[in-house]
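Take a look at the following structure, please.
For this depiction, one protein chain was excluded, whereas all remaining protein chains were kept in their positions.
Here is chain A:
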C-alpha cells in the first residue's frame, strides 16, 4: 500500500505559502482567491550523482554538464528564461541545440499563460529522449520559492524567482561537491542564465550569476552557423508579460440602425450579403447593385465581425484607397496556430506580422490599377445569418486533454467550411470531443473579442466516419433530413403500395378526363439504379408523314394536393438531395419510388405532353393531357444506347428510340444554332464496393452518351412548351425558370488569362458568340483543355433561378445557357417542387382542375420559389461536397492499396510513400501557391510553396526556384500532382493535400 502522509505547514510559514489575489470574472465580478502551497525539500535538482537529491539516472542531466562550449570549459548547464521560449522556440526545438537544460517551473507556467500551443510544444520537448532537459519545480522547493513583494509586478517576481533558482543551483552544485582533502578539487560546472532581457541580465550579474543572451551563447557554440539561422530576429528587448490590461476594442462599433437606414436610402451606404474569401481569411467581399464589381473588404477590422452569409451594410472608401484583392493564400489554421484562446483581447504578434505582410503585398499590387476594386468597410449588420456550424475542436487550444477532466475550458473550434472564422466555446467535455465532428452555434461577437463566441450543440460522431460526415453535410447545407412525420404519411393513399390504377370506367375518379395511352410503346431511360423514374418517352410515325413524340411525366399532382401537410413539407424541402450513398427525398418514398415512379410493366398516371413534329423536328402542334400509361421498358442510358446501335434489334421499341434520337439530334442542332451554350462541369462517378458497406473503390468521370442527350432534348422541349402554355394562361403567376446573362465583367479575368497565356479570344457579347468562341478554344496537344475552359467559363456565369412571371420584367425571362426565351421545370415533379407547381398550373391551363387560390397569389409563389431556389443551391453544394468526401475516401483507399503493393514488392524502399499521382491543370496562381484542377477526379486543390517564389500577377505565372533550375508555372499549364489525404493533427479533419511532382517536385518547398 502506498504511504499516506499528512503535510505539516506551520502557521508561521503562511506568508510564504499562502497567496491571495483578486480576479475579475467574465461578468465583471471581482473574486478573491486564496491559494496555499506546500514547500518541500525533496524537489530534485536533476543532476546525476548529486549527493542530496535522488534522480532516476535515465532522466538526469550529466554530472559535468556540457563541456563543449568554449566559454565554460568546466562544464555548464543552461537555464533559459521565459522569453527565450516565447521567441526562440525553433532554436530550442532544433536537434542541433542540445546543451543540458534546466527548465524552471516558473518559466513553464509563464509560457503557459502566454501561449498554450507554445506550452504544449515545450512540454513535448521536455519529454523527448534526445533532449537533456530537467524540469525543476523551483516554486515548491523551500530554498527557491519566492513571494511577490508589494509593488512588484508579476513579471519582476518571476524574473527574481528565476535568478534565485539559478543562484541556488550554483551553490547547490558547489555544496554537494565539497573539496576532499588529498584529492584534486572537483570541477564545478556552471549554471548559465539565458535571457534576452538586458535589465534582468544586469541584475543577475550584480548578484554574481553568469548570464548570456541567446545570440551570444549560440554564436560561440561549435555549430553556430546552422543554429544562428534559427534565431528569430527579435530585438534585445521583448515587451514584458502583459499584465491583464483592460480589454480594448478590436473592432469598430456598428452604426445605429437609423443611421444605416438613412445611409442606404441616401446611397452613401450599401447593403449586401457578405462573402468570405475561401483562400484568404483576411479578405471578403460584398456584391452590391451600385458597383459592377463586388466591394472588397480587406483585413479583420474592415470585415468588422461579419460572418459569411450575413446581410451587411458597407461604406465604400474614397477611390484613391481602392485596392486589388491579394493574390495570396492565407490560411487561418496555419497562421493563427499559436493563438491563445483566452487572451482574445490582445492582438497576437504572429498575426500582426501576417497582417502587415499581407497588407504590404497588397500595397505592392496597387500599381495594377485595372484590377482595382471598390474597397470599403462594414459599418453595420442588417441581419445575422448565423446557424449551427459543423466544427472540429482544435486540440492545441485545450488546457487539459485528460479524458477524466471535468473542468470547464475555453477552446477553439474550427468550422469545416473555410469561409468561417474560428469560434470560441466553453465546454466541460472538450477532451471527449477531440476527433469528433460537433455542431456549434455562434452566440455573439463582441468588439473586444477577436473571435466569435458560441456554444456546443451536440456531437455528430467520429470525424471521417460515414454517418457523421453525412449528417454534417446535411446540417452544413441545411438540408432537412428528418423522416416524414405521421401527418405527412397520412396524406398518402390508404392502399399503400397496393395502390393500382383502377380498371377503366367512366365513374372512376382516376380515369376522369384521362387519355388511355396504355397501348403506346413508352419507355424510360435513366441513369443506372434510378428508382424515382419521373419521365418516359415515346415516338411513332403518323400517317401524314409527321412524327408524334410524347413525353410522359409522373402525375405527382394527382397525389400531392395543395394545402396538405405533405404539400407544405415538400415545399419546404424544395428538392430531393442526392448524396453519393443516400438520397434525401422530397416526397415520401412510397410516392417517389413506387406510386408516381413510371416503372415498367405497370399502369401509372401521367401528365403527357404530345407533339406533332415534322421529320425536320419542327413543331406542328402540341397538346397536354392527363393520361394513363404503361411503360414497356426501363432502360439505362447504356442499355438504350446499345439497343439503338445494335443493327439486329428491329423491334418497334428500338425503332421508336431511333426515331426519338433522330429528332433529338435535330432539336439539338436547332438549339445550338440559336446560341445555346455547351457548358461543362466536373462530374465524376463514385464506384461503391457494395450496397451495404458502401466503401468507395474508385472514381471515374461520368460518361456522356447519345441517349443522355436524347432524354435531355425532349425534356427541354417539354419544359419550353409547358412554360409557354402556363405563361400564356397565367401571365402573373406562372412558375418559370430563367438564367440571366452574366455581366461582362465576370469574364474579364478569364478573357485576360486566355489572351495572355494562349492568345485566344473569348467573345462574350452574347450566348451564341460565347458558344462559338468556346468551340475555338482548342489546344491541339491537349484535348482536355477545351473542357477546362468551359468549366471556368461556367463559373463566371450566374446561376439559374425560379421566378414568378409577374414579378420581373418580361424582357428578363430568357434562359441564357439554353438560349430559350422562356423556360420552366416540368419534367421532374418527384424530386423538384417547382415542377409540382408547374404541373398544377398546366393542369388548370388545360381545364382539368381549377387552379388553387394560392397559385393565383404572386407573393405566395414568390415566397415558395425563394425557398425552392435556396434549397436547390444548397442541395447542389451538398451533393458536390458528398462527392468530394467520397473522392477523398477513394483516394485514401487507393493510396493504401498502392502502399500494400509497394510493401509487397520489396521492403527496400520504405521511405518512398505511395501516393496517387494525377495530371492536373493550373487554374489559378497565387503568390505562394497554385490552384489546380484534377479533371479525372473532379476535384480542385491547392499546392502551397513555403519557399520564396517569383510571382508575376500580370502574366499569371509563378517561378519557383529549385536546385535543378527554376520552374515557371502558369495558368493552364499541365502539371502532375501527388494527392494525399492527410489528417490535420489538431482537428483530426481529413484534408486533401496536393504536392507538385512535375515540372518540379515541391515536396520540400
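Keep in mind that, in the parts below, contacts are C-beta pairs under 8 Å (C-beta built on N, C-alpha and C of every residue); 3 or more make two chains touch, one makes a residue touch a chain; residues count from 1.
Here, contacts and distances are computed from a predicted model.
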Per UniProt record, missing subunit out of "Ribosomal RNA-processing protein 41", "Multifunctional methyltransferase subunit TRM112-like protein", "NAD(P)H-quinone oxidoreductase chain 4" or "mRNA decay factor PAT1 domain-containing protein" is "Ribosomal RNA-processing protein 41"
The listed residue (A:3, A:57, A:130 or A:318) that touches the chain absent from the view is A:3
Filtering A:48, A:112 or A:974 for touch with the omitted chain leaves A:112
From A:68, A:98, A:126 or A:155, the answer for touching the chain not displayed is A:126
On chain A, the omitted chain is touched by residues 1-9, 18, 29, 31-40, 43, 105, 112-113, 123, 126-127, 135, 137, 139-140, 342, 399-400, 402-410
